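Left out: one protein chain. Kept in place: all the others.
Up next, subunit A:
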Amino acid sequence: MSIVDNNKVDTIDNQSDDAYATPISPLSPKEKSPASNEQQQEQKEESINEMQSLIQSSNDLTFPLEDAWSFWFFKNDRQCEWKDNLILITTVTTVESFWSVYNHLQLGSRLGQGCDYFLFKAHIQPMWEDRFNRSGGRWSLNLNKSQRATELDKYWLFTLLSLIGDQYTDDAQHVNGCVVSIRSKGDRISLWTKDWKNSDVTKRIGNRFREVADIPRNLALIFESHEDQESKRGATSKILFRA
């Protein structure tokens, strides 16, 4: 398709060169050119403009996503309820709208302490209470303070891309979203899954997470269920799987 377009463009370019060759002469072209010539020129210019807008629109290709994804932001304000601090930023459905939003968001590493970004499938709320999360859990990558400046943003971006790119293949329906949490005691990137009891799927997702986010072997990936975290609030919850 693009090849055909290019051919058309070439043709018009050649014609326009011819058209412009006439007026650029030693004699003052405006006086010498008959009116009909000017009209022709105008028509040429019109068609050139038309072609230019066609070229422009071919640049405006958009690539649809398998799922619609919502960006959320959690701001650290202890005076408000947790739920009230959760802000829906927007929902994206194409590769381009994803980038347009991502390019206008502060990097995770530059968020304030206690803040989170979430990217979740548009029909899933980024909270344990959502019916898609109730039986789920999370794969977590924990990073220390020195890794915030060097690695956090990279792993987070790759995690985002793996979700919008549908890179979990057959298990994608079990992946609900991801979270980056900026904390003074250590940052965390988590991938939320739907059904932790399905251990085969859960483990496969963990291994795939490492692969698609380019997480080296020396960094641990641990899986906890939301249920355990809820009951053992504050204390460390049981690690169910490792990848």
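To be clear about the criterion, a residue touches a chain if its C-beta (ideal position, glycine included) is under 8 Å from a C-beta of that chain, and two chains touch if they have at least 3 such contacts; residues count from 1.
Keep in mind that, in the parts below, contacts and distances are computed from a predicted model.
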One chain of this complex is missing from the view, so tell me which of "Protein arginine N-methyltransferase PRMT10", "Trafficking protein particle complex subunit", "Rab GDP dissociation inhibitor" or "Eukaryotic translation initiation factor 4E binding protein 2" is its UniProt name.
"Eukaryotic translation initiation factor 4E binding protein 2"
Touch as defined at the start, partner being the missing chain; which of A:S97, A:N176 or A:S225 qualifies?
A:S97
Residue, one of A:K75, A:R148 or A:R210, that touches the chain absent here:
A:K75
Had the left-out chain been drawn, it would touch subunit A at residues 1-2, 56, 59-66, 73, 75, 77, 79-80, 83-90, 94-97, 99-101, 103-106, 110-112, 115, 158, 161-162, 164-167, 169, 172, 212
